[in-house]
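One protein chain omitted, others in place.
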Amino acid sequence: MDAALLLANLANPPVLFFFLGMLAVWMRSDLEIPQPIPKALAIYLLFAIGFKGGVELHKSGFDTQVITVLGAALLAAAVVPVWIFFLLRRRLGVPNAAAIAATYGSVSAVTFIAATSLLTHLGVAFSGWMVAAMALMESPAIVIGVVLARRFGDGQGSSIEWSELLREAFFNGSVFVLMGSLVIGAITGESGEKSLAPFTSGIFKGVLCLFLLDMGLVSARRLAASREIGLYHVSFAVLAPLAHAALGIALSALLGLSAGDALLFTILCASASYIAVPAAMRFAIPQASPGVYVPMALALTFPFNVLIGLPIYLAIINRLWN
Amino acid sequence: MDAALLLANLANPPVLFFFLGMLAVWMRSDLEIPQPIPKALAIYLLFAIGFKGGVELHKSGFDTQVITVLGAALLAAAVVPVWIFFLLRRRLGVPNAAAIAATYGSVSAVTFIAATSLLTHLGVAFSGWMVAAMALMESPAIVIGVVLARRFGDGQGSSIEWSELLREAFFNGSVFVLMGSLVIGAITGESGEKSLAPFTSGIFKGVLCLFLLDMGLVSARRLAASREIGLYHVSFAVLAPLAHAALGIALSALLGLSAGDALLFTILCASASYIAVPAAMRFAIPQASPGVYVPMALALTFPFNVLIGLPIYLAIINRLWN
Amino acid sequence: MDAALLLANLANPPVLFFFLGMLAVWMRSDLEIPQPIPKALAIYLLFAIGFKGGVELHKSGFDTQVITVLGAALLAAAVVPVWIFFLLRRRLGVPNAAAIAATYGSVSAVTFIAATSLLTHLGVAFSGWMVAAMALMESPAIVIGVVLARRFGDGQGSSIEWSELLREAFFNGSVFVLMGSLVIGAITGESGEKSLAPFTSGIFKGVLCLFLLDMGLVSARRLAASREIGLYHVSFAVLAPLAHAALGIALSALLGLSAGDALLFTILCASASYIAVPAAMRFAIPQASPGVYVPMALALTFPFNVLIGLPIYLAIINRLWN
Amino acid sequence: MESVKRIEIIIDANELREVCRVLEALEVSGYSVIRDVTGRGDRGVQSGDDLTDVFKNSLVLTACPAGSVAEIVDAIRPLLRAHGGICLVSDAQWVIH
Amino acid sequence: MESVKRIEIIIDANELREVCRVLEALEVSGYSVIRDVTGRGDRGVQSGDDLTDVFKNSLVLTACPAGSVAEIVDAIRPLLRAHGGICLVSDAQWVIH
Partner (left out) sequence: MESVKRIEIIIDANELREVCRVLEALEVSGYSVIRDVTGRGDRGVQSGDDLTDVFKNSLVLTACPAGSVAEIVDAIRPLLRAHGGICLVSDAQWVIH
């Protein structure tokens, strides 16, 4: 039955196209989706998911459950980076530990979308406003990571001003599009939804397939190119999502979420950011090596979550919830 | 009731995304929609609006009203640049006056689209073939502007050949796509319409939102960067659309247009071009400064029309028509 | 009745937009669809056609007809380049003869798509799995062309390794996307089809119009720029498709294909590749001149097939089949 | 290797066609173009973010014998005067093949 | 034509803003930017294929009088030290218009 889940996930077109992308690199095909097309697809996905989430928020309103879930999301986003930092600092040094902490404390919008796609594929219900939780979890870890790097670092790079950092954290392009679309969706509600549905819903899954095809290409390339990744990093990149998924499932149970919402909340904890965070780290913690934290999130944790993690988490949730 | 109109306009997703784009610049977010994506979106919008307009033309045929409206459109496009030129030449000099005359004599396709989007949003009927009027109004002002610059200018830049100029005016990319799609729509009619509807209509509003997000980014940037813009330019950029809107409303009344068509005709008069015209001016009147006429059209008149102008014009039309 | 077919084909929006593109170049408009947009549109088309073909394959399964057709397709793809090579080698020399052989032995996905679009336009039924035949016919001619160039050439350029060549032939980007989407479509079947339909089918024809607009621009530019093309090349580029169409129609009759499938099979034989093949030739037969084989396929044979060839072939098939 | 001059022209993207026409008229052996160049100069910022190419530059690079520099520069100068931009000339060695 | 120095800076795309700010602070007469540059160096491959510009470089070119090279280089060096990249200075003739 769990094996069935695993297969169901692998039979979902977006996942298959992600795999196709990795295959293209392994077979040394010259296939590429030229920039800035992937950037445009990412903006579209954030736009669509944000808008739809806002509309759902408009429907549900800020009832107590919504608020408690958002609170729990913030909590997770604040706790995770701290413990990761102290876990890794000895082995990897303060800068890299802080950067990885920020990376895994934040979330991966695409993994979240893949989760919603799996749920839709399986016909499991979930709350659209969970997107708001995702939006809230993007930025805090960035700030916390930098604070830790400052507090425990050798004081280098401390030249950068806070205003800059906060802008990077809360107003960077991807966060801004997601947040903005969320608010606009919440303002316009059903009327807006109807007029945009063919764009935000109709073609959504198809665009996701193309985008994941590119993600497959990029993550396989990253994995091949990463020379700074050792067994230690690999095991962390696989164990961290499992640990954080456990945390997510526990919190979901406490919050009494539905199975669908539980999976979404869990994947938010278990996923790592490779869009919002790296840009911020590159500028705020330049001593940290992007050749370490990007491949970990993009080439290891992301594929793990999309291919194996999601069905496993859902299987566990199904077991526990019934 | 008019305030209601203003709010209704502001609650229209495309307008909200335009505002979001401006907000991104003001909050110094690094959000950008990388080129050539915006160019592609613009081509899509011209393609879709042209094609649909052609189909409507196919349905309505060239009846007397269509022809009189097209005539009136040409008249407006010919008169406006002349009076603007003589109004501005003393203060701004012949080259800039001529360039601004061409800019405001021509039309803004995106403003026109925003108007149709507002009408659809409000459920007000309008004639699709008004697109033909827009297509006709794009080019004449360019030629008139250059003629005025030659006639009253110091004879510089007069080296350029007429053939080049006419090609720039009538065959530049955006005019060509609009005109071509219009003709193709008129040829294929309903059959073509049915097969293309999901592309030209279904996703249209969504694409418009993304495009206006970019327009918001660009126009806010232009405004911030424009060092040549003074109070004189600002007041002209706000008063000109009002004056031309009055002209448009008067003509619409004379022509006995429906309220919806009246708004479209009005916005054609009130809008200023920042796509077709600047490229032509840059080459035909190089002494004119793009740092003046582009920000005026793109960063002042365009936002004014989209955010405030449209509902005001419509409110007035509603008052007069009932 | 055949003239009617010709007109029906010319009244199909995609064909009209292709013509519009050529017109833009002839009228020296500065219209362009900036890269990498056309590349992205091509990936989309291959993705959509491949996926839909795979779904059809899933429905039909590999029955004997499918297998015999695929066999015949491979046969055609193997025979055509050989005879072309020996036809042209004296006149054009071994390298160019081999490159042209590969070009005309392979297929043009866009021409195939145009054919399906014409059939849909006319309401003629065809089998979606014919896409599999197209996928199979892309690569063999490349290998055969290179083998011929080696065998009869002066041994230059023979430095390149076979592994490289086979990868270029079978794993190049366009073949990979088509094949991959085909397989994924075949795996996911109806369920996948339903969820992707708005993307792969709904907007398909509209995207095709934009893409053919660009194809019109590019092929007209190529024609204008080609200085190495003589009467000999032109006549070959027009006669070859006719000869190969005859072959295709004959085989279709033998195979007892429906009229729709017969046209598709015929166009596969009659079309020439300007995507997969040129890149491979450029690297495997550098002595051959891209200024010869690309314009022949892209600027002569492609427009000929799309504008005139398709309706002619269909007219003949209709005559013979009834 | 052969000594040549390396002429670099950065000019308004809308003038690119014209620059190429000029170079072809002078029958240079060839030239290379980088279409999307942004920048800043006397005429303000060229951010390259608008729909028309009015705020975008392009770069044209041509390698030519020292002898033909003068005529090329003279032919380009009027364009620079009318539309702005810069033209840099430097020394280089051309690898003969 | 006037002798100038041609300063070429290739640096992480995320630092582009900063480099421009520096150049403007030093009031250079102008500069040109090629936004999308990939490459390889001590910090590994910059493939330019990711969503953020973390693995992308940009190229900034500025022509300036020999006198101001020193201050420009001194202002850029810390950026290169922190984020990698290279800075090349060469001679050129500027076509006055």
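Going by the order they are written in, the chains are A, B, C, D and E; count residues from 1 in each one.
Here is the rule we use: contacts are C-beta pairs under 8 Å (C-beta built on N, C-alpha and C of every residue); 3 or more make two chains touch, one makes a residue touch a chain.
Small disclaimer: the values here were computed from a predicted structure and weren't measured.
Engineer: According to the contact rule at the top, which chains on display are touched by the left-out chain?
Structural biologist: It touches the following shown chains in the full complex: C, D, E.
Engineer: For the chain that's not shown, point to the residue among E:Val4, E:Leu23, E:Leu80 or E:Val95 touching it.
Structural biologist: The missing chain is touched by E:Leu80.
Engineer: For the chain that's not shown, point to the residue among C:Ala115, C:Ile142, C:Met179 or C:Val218 touching it.
Structural biologist: Checking each option in C:Ala115, C:Ile142, C:Met179 or C:Val218, the one touching the absent chain turns out to be C:Val218.
Engineer: For chain D, which residues lie in contact with the unshown chain of the complex?
Structural biologist: 1, 4, 6, 20, 24, 29-36, 61, 63, 90-95, 97
Engineer: Tell me which stretches of chain C touch the chain missing from the display.
Structural biologist: With respect to the unshown chain, the touching residues of chain C are 32, 35, 38-39, 42, 157, 174, 217-218, 221-222, 225, 227-228, 274-276, 278-279, 282-283, 286, 289-291, 294, 298.
Engineer: Need a quick check: the contact residues on chain E for the chain that isn't drawn.
Structural biologist: Contacting residues on chain E, toward the hidden partner: 8, 10, 34, 36-42, 48, 57, 59, 73, 76-77, 80-81, 86-91.
In this section, only the chains that are shown with their structure count from here on.
Engineer: Out of B-D and A-C, which chain pair has the most contact pairs?
Structural biologist: A-C
Engineer: Taking all residue numbers used at the chain D/chain E interface, answer same if over half belong to both copies and different if under half do.
Structural biologist: Counting shared over all numbers used gives less than one half: different.
Engineer: Please list all residues of chain A that touch 2 or more other chains.
Structural biologist: Residues 32, 35-36, 39, 198, 202-203, 279 of chain A each touch two or more of the other chains.
Engineer: Which positions in chain E touch two or more other chains at once?
Structural biologist: 36
Engineer: Which two-chain combinations qualify as touching?
Structural biologist: So the chains that touch one another pair up as A-B, A-C, A-E, B-C, B-D, D-E.
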